[in-house]
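Omission of a single protein chain aside, the complex is shown with its protein chains in their original locations.
Moving on to chain A:
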Amino acid sequence: MSTTLNVVTSQEYKYGFVTDIEADSVAPGLSEDVIRFISAKKGEPEWLLEFRLKAYRHWLTMTEPDWAKVNYEKPDFQRIVYYSAPKPKVAKYASMDEVDPELLRTFEKLGVPINEQASLAGVAVDVVFDSVSVTTTYKEKLATVGVIFCSFSEAVREHPELIRKYLGSVVPAADNFYAALNSAVFTDGSFVFIPKGVTCPMDLSTYFRINNKESGQFERTLIVAEEGASVSYLEGCTAPQFDTNQLHAAVVELVALDQASIKYSTVQNWYAGDKNGLGGIFNFVTKRGLCKGKGSHISWTQVETGSAITWKYPSCILLGDDSIGEFYSVALTNHKQQADTGTKMVHIGKNTKSTIISKGISAGDSSNSYRGLVKIQPRAEGARNFSQCDSMLIGHTCSASTFPYLEVQNRSAKVEHEATTSKIGEEQLFYFQQRGIPAEEAISMIINGFCKDVFRELPMEFAVEATKLLSLKLEGSVG
């Protein structure tokens, strides 16, 4: 008769379809030959091939990290397909007419504005399907103000000097196991360059789609904002529903020079596996921003709702004096999902400031951990950090953990950390219901209240999406 908390979701993943499209793929497995194949496929210069091979050789000496609070069967790297591209095998479509209509329908179904005329949002989009960028919209318009926004492969061809200067400058090829793997086999991604003094006239966005069952996605994103430049960048992702796991190991590097500002927002909705934990994406991502210049500002906002396993710590290196790093995160896990996510704020410059707001929501049998490092280096005079890590539990069989690490080597630093754990229990729901509010709406209102501090950092359209997404993900959590 009554509503009880029970942790069975009825909501199906609505992006789980597969596009039946002929793909140009390399056989599964990883070797120097495969890397040479990818590099040749993309017509890369010798130095980039060397970068890849060096990373690969280093990767061979590394072991997969196991310190995160996640359990999974380690991927067999010889069974992954490292290159898969929809045919025709042109690296670049001259016009939208050349794009396979099946591919266009895919993005239409996903609601991604691939067609400039049909796009209402006025957001420029780079669309990445498995290993290649399909199209980038509004490129010409952006070029008039000097903004470069294109696929990574194109950037390698058209702007090699910029790529060579910045690639690996924030996340070195040997940084960690997955970053090294990515550096060896990355296939495509986005490149953004905002020249000195330019405020990017529209939001830039990349949409990632994994389609191939065996393929891994190893994208590379590099955003450079020169002195006084600013940009807001959005990232979205989905994948079809398979009962095997797909590996997604991306690297994102941000560089902000003097007084530059980069705002990077992610809504991650990779397929999470079914309610018994079968299938889903392994999301092992390295994201790092370098506040290189004085007064520079990098802000990460992420809404993580998908993936079977999430291992992700968007970080800021606050090198420039007076630079600011921010991390706003909502991570939601349901069923058998596991997330170990957080940030690193490394204060090197004087009077650097960082803010961390993390909201973890766990439902079902999921496990949700916040892991964060705040490091104040010796010459970071006057550094300040504020961290707030809140966890919310829905039901009785999920877990939430917080692992804050703090290293302070300068006495003038001020560091504050707050943490709370709360529970949407029967009492809270009953209170809402007793006021005539149905349980589903109650949960949505409670969750949105809980995430408010993060959602208000998102661009308007993304905030609306994120709100809907969370409600959708939790639909049926209350039975």
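By definition in this document, a residue touches a chain if its C-beta (ideal position, glycine included) is under 8 Å from a C-beta of that chain, and two chains touch if they have at least 3 such contacts; residues count from 1.
Just so it is clear, contacts and distances are computed from a predicted model.
**Q** Out of "FMN-binding glutamate synthase family protein", "Quinone-reactive Ni/Fe-hydrogenase B-type cytochrome subunit", "Fe-S cluster assembly ATPase SufC" or "Amino acid ABC transporter permease", which one is the UniProt protein name for the chain not included here?
**A** Hidden chain identified via UniProt as "Fe-S cluster assembly ATPase SufC".
**Q** Touch as defined at the start, partner being the missing chain; which of A:Glu50, A:Glu64 or A:Glu441 qualifies?
**A** For the chain that is not drawn, the touching residue is A:Glu441.
**Q** Identify the residue among A:Ser25, A:Ser169, A:Gln433 or A:Ser471 that touches the chain left out of the display.
**A** Checking each option in A:Ser25, A:Ser169, A:Gln433 or A:Ser471, the one touching the absent chain turns out to be A:Gln433.
**Q** Looking at A:Pro65, A:Pro378 or A:Gly449, which residue reaches the missing chain?
**A** A:Gly449
**Q** Contact with the hidden chain only, please: which chain A residues?
**A** Here the touching residues of chain A are 1-4, 422, 426-439, 441, 445-446, 448-453.
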